[in-house]
Each structure stands twice: as C-alpha cells, then as structure tokens.
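Every protein chain except one is present and positioned as in the full complex.
Residue numbering begins at 1 within each chain, and the chains themselves are lettered A and B in the order written.
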Amino acid sequence: MSFEQLLQYLLSGVTMGSIYAIVAIGYNIIYNTTGIINFAQGEFVMLGGMTAISFNFFMPLPLAIFLSVIIVSFVGAFIDIVFIRNLKKPSVLNMIIVTIGLSTVIREVALHIWDEKVRSLPYFTGDESSSINIFGAYISPQVLWVLGVSAVIVIGLTFFFKYTLPGRSMRACSANITAAQLCGVNAKNMVTLSFMLSAAIGAIAGTVVSPITMTQYDGGTSLAIKGFAVAILGGLGNSTGAVVGGIVIGVLEALSISILPSAYKDAIAIALLLLILFIKPSGLFGSSEVSALKEY
Amino acid sequence: MSILEVENLNRSFGGLHAVNDVTFDVMPKQIKAVIGPNGAGKTTLFNLIAGALESDSGEVKFQGTRITNLPSHRVAEQGIARTFQNIKLYSNMTVLENVMIGRHVRTGAGFFAGLMNFPKTWKEEREIHEKSMELIEMLGIAELADSDATSLAFGQQRTVEFARALAMEPELLLLDEPAAGLNIYETAEIAETIRKIRDWGITILIIEHDMSLVMDISDEITVLSSGKKIAEGLPEEIQRNEEVIKIYLGEEDA
Partner (left out) sequence: MKISHKYVPVIILLGGVILFQLISTLSGIEYILTQMTMAGYYAMVIIGLTMLMGYTGQISLGHAGFFAIGGYTSAVLTTQNLAALKGTGLADFIMNSGLSVSMTDTYGQELVYLSPWISLTLAILITIIVAFLIGIPILKLKGHYLAMATLGFGTIIYRIVLGAGIFGEADGISEVPAFPVLGGLSISGDSALRIENYYIAWFVLGVGVLLLINLVNSRAGRALRSIHGSEDAASAMGVDTARYKLAIFVLSAVYAAVGGVLLTHFNGGIGPSEASIMKSVRYVAIVAVGGMANLWGALIMGVLLNFLSLRGYFGSYDDAFFGVILIVIMLFFPDGLLTRDNFKGLKQKIQRLIAREKRTAE
C-alpha cells in the first residue's frame, strides 16, 4: 500500500472514529450520571441529521443545524422525564429494555416522518467535488469540519465538566449521588441535563457527518453499536478513552476494507467489541474493580 | 484432629488489609465463635473460607483437605454450608423449594435427566421432597412450607435459611450473624436451635455481635480486630481479657 493510500485510509478512519467517539462520549455522560446505558444514543445522531435536513429546506444551514440540535436535546429531555423517571422497577435489565424499545420506536417514527430515502445535508463548505490535498491524500473539506467540530465538542465538554457549576454537579452525582443531593444538587435535573447534553452532541455529530455518510432513518442502530464498542474500548465512563478508542476502531475499520470484502466492514467494530468484552471489559483505560462494581 | 484449619490467611482490598495473617483451628462438634468490632474482618474471613472470595495468601484445610481458593460450589460439595448476614433466600420460590435446593449437593440428577424426567430420577425427587419436609418439621415451620419465602417475618426467614443449610447435610456450618435483627425471644430460640444442630454432630463456626448469645453457646471464642487475631480462648477467659475489653470499650485512662 502506498503512503498516500495509507494516509487516505487513516484520515477516513479518524473521521468516522471521531463520530464514534462523540457517540461514545454521549454514552459516557449518561452512564456517569446515572449508571444507565442509553441504547437510543444512535438515534440522536440520526435525528440530528434528519431534522436539520428538513429545516434546511426553508432556512439557512447554520440556523437549521442550530434548531435541530435544540429540538433533539428536548427529545433527550423528554425521554428522561417521561420514561426513565417513571420506571417502576429501575433494574439494569429493565432500563436496557426500555431504551431499546425507545430506539425502536424513534426509528419507526422517523421512518414515517421521513420515509426510507437516503438524504444528506449540503456540504458546509464547497460541494461533493471539492477536495483538499494533504500530503497526497485527497479529502473533502467536510472532513476538516468533522474533526474540528469533534475537537470543539471534546474541549467544550472538558471545560464544562471542570469549570461550570452544572458540569461539576453532574460529576458530583456520578461520584456519590447521596452526597451530591445533600449538597443541594437536584439529582433528577442532573439526569435530565445529562440526557439533553448527550442528545445535543449526538445531534451535532449527526449534522456534521451527514454530507459524508448520508443520513437514513435506520442509520442510528449501527452507530449505537459501534459507539458502544468505542465506549467500552476506552473504558466505560472515560471520555479520553472514548477519543482514543474511537480513533482506534475508526482506523481499524477503514483499513479492514483493504483485506475484507466491504460488506463485512461493519462487523469489524462488533468483533472488536466482543473481543474486548471477553478479554478486558474494563477497556483500555478503565479499572477492572470499577467495572465490576458498577454492575447494578 | 481439627475439622477446619486456617493458616496465615491474608486478604487486602487496595490499601485495607482486611484479614491479616489469621490462624486458628476448629475442633469437630465444637461451637466456635468469631467476634470483633465492626470492620474487624469477620465476614471477609467467612467469605475466604467459604470460597466466595479469593485469598492473597495462606491456607484453609477442611478435614485435612486443602480447600484454599476453591470456588464456593466446590466448598459446598466438601461439606461446608453457610448462611448469609442479610439472608439470601430465593425470592422466587416457596419455603419448601428453598430447602429442597439444599439437597443439591447430596443428589445427582443432571440437566438432561431433568429435561427427560426419567423414571430413575423419580425416587431421588421423592427423597428430596421427604427429607426437606422432615427438616422443615424439625425446625417447627411446617405450616410455612408453601409460603413465599421472602414474605415471611425475619425470624422465620432465618429459620428457613437454617433448614436450607442443614439440607446439605454439612459437617461444618458457618453462621454469619444469625441473631442479627432478632429480639430476645427469637435469639433464645436460635441458641436452642444451634445447640440442637451441634447435637446432631455438626460443627459450627459463628460470627456474632450479640454477646449474650456468644457467651451462652460458644465452646471457644476467637477475637479479631482490624484483621488480626488478638485473642482466643474460653468464654470466661475472653470476658476478662484486657485487650478484648479495650477494643470494644476504648482505652481507659490508666
């Protein structure tokens, strides 16, 4: 393989990897605050793209994206307030089942609103034929948008969790919910906030990657699985790990095309997921004691 | 010859040395108590012996056989039964069914035999049923046989747990705070039951906080504090032991 080809694969891998990492971070945010894995995470990405596409028909792109992110965050809040808060028996099994049910319903609703056509947002800059030459590899400017936006999200979240009051309250909840409540943190609202935040970043990812991967009503499922694989690889709850894990899985997936028929590309991430779960479920950066304790 | 030998057993959790070089013996048909303030490492010790936890170092021998770090179901097969501090009865089954599970180690019908319901398993099933009913009657809870196990009063649940452990026909019984949550009358009943069990030939190792119970029924007492064994002896000796008094009541100004 020539250097340019390798670079092409690497860039393509890192691009998709950043999206997976964003999804994984979404999982981590909710998981850290609540211990729940939100199986509907992938649908936020899909909804972000789809809603923005619809809005884009009668408003400029930036506004469409902005509104779509707002709406999807409210969908996230809605899910928490209506469904998660009212679970009679909030066991791990039940929460898994509820979020799976929600993901199914969201997907079907999306199908009925938008039908099964594949759509996409227009390129943020340039169009499908523009390309930038980086050391011999040709990439679309949209790739830079994906990488840039992802970096902004990660940096923004780091800042949010370290320096803002809501962010620190959420971290307090994840460390010790009783102590947090005793300090006046409204745990229920923090949970809702975590859902909104996860939904928002998912939606942003969905819009920025749409021109590259297209958006389809059932695109959320495979993202959910891959995002989960990344989250586990990096260590559940660990967002630096998510970034590293995203890049690893994205690149491996991209490189796999040179060896396997492309039909199996999607199976790579899953095979990796199973491998990690079997060997070290706590992931690259997690501690096995923590992952063992945080079962229920 | 001792029925249980614990030699230099060690277990740490991160920085906490929960069980620190503990050595002691239990003689057959003895009732031996392990006492100590909260956090002394008593339940950890039990879990190490029963196979629920792996030790960092040390040996546990049962009737001369090394059982160190055997998984708990293998320990059960050796003839050691245990109860739990917070009573882990099977919530999805009746009292009778809970006790019938106790017969698991003494019976052998497998998965396939279960599916097929071969005639040769009918006799075993009948025996399991009869022996379990016998135990339930012996412990005076016959009328509760078909009740949902976890809907009973606490004291009754304790008795069911006893029945379940006894169904295993163990040679050594590990009781983890059997008097926890019981009132004076129930505690007296438990003391009687424990003595009865010993009379049937079963050795008993018991963790307990209730000093009246401990002093009443124990043949010998081992005292743990912060993971270490600090005293061992007859009840009267322990009562007068200054170290023991200190750890329970705190330092007295000289």
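Simple rule for what comes next: contacts are C-beta pairs under 8 Å (C-beta built on N, C-alpha and C of every residue); 3 or more make two chains touch, one makes a residue touch a chain.
Since the model is a prediction, treat every value here as computed from it, not as a measurement.
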item	value
Options A:54, A:120, A:189 or A:221, residue touching the unrepresented chain	A:221
Residue of A:93, A:165, A:182 or A:259 in touch with the missing chain, whole complex considered	A:93
Candidate in contact with the missing chain, chosen from B:41, B:58, B:102 or B:227	B:102
Footprint left on chain A by the chain that the document does not show	37, 83, 86-89, 91-98, 100-105, 107-109, 112, 221, 225, 228-229, 232, 261, 263-264, 266-267, 270-271, 273-274, 277-278, 281, 295-296
Touching residues on chain B - with respect to the absent chain	50-52, 71-73, 76-77, 81-82, 84, 88-93, 97, 100-105, 107, 109-111, 113-117, 121, 124-125, 128, 164, 168
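Note that in this section only the chains that are shown with their structure count from here on.
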item	value
Centre distance in Å when chain A and chain B are each reduced to the mean of their C-alpha atoms	49
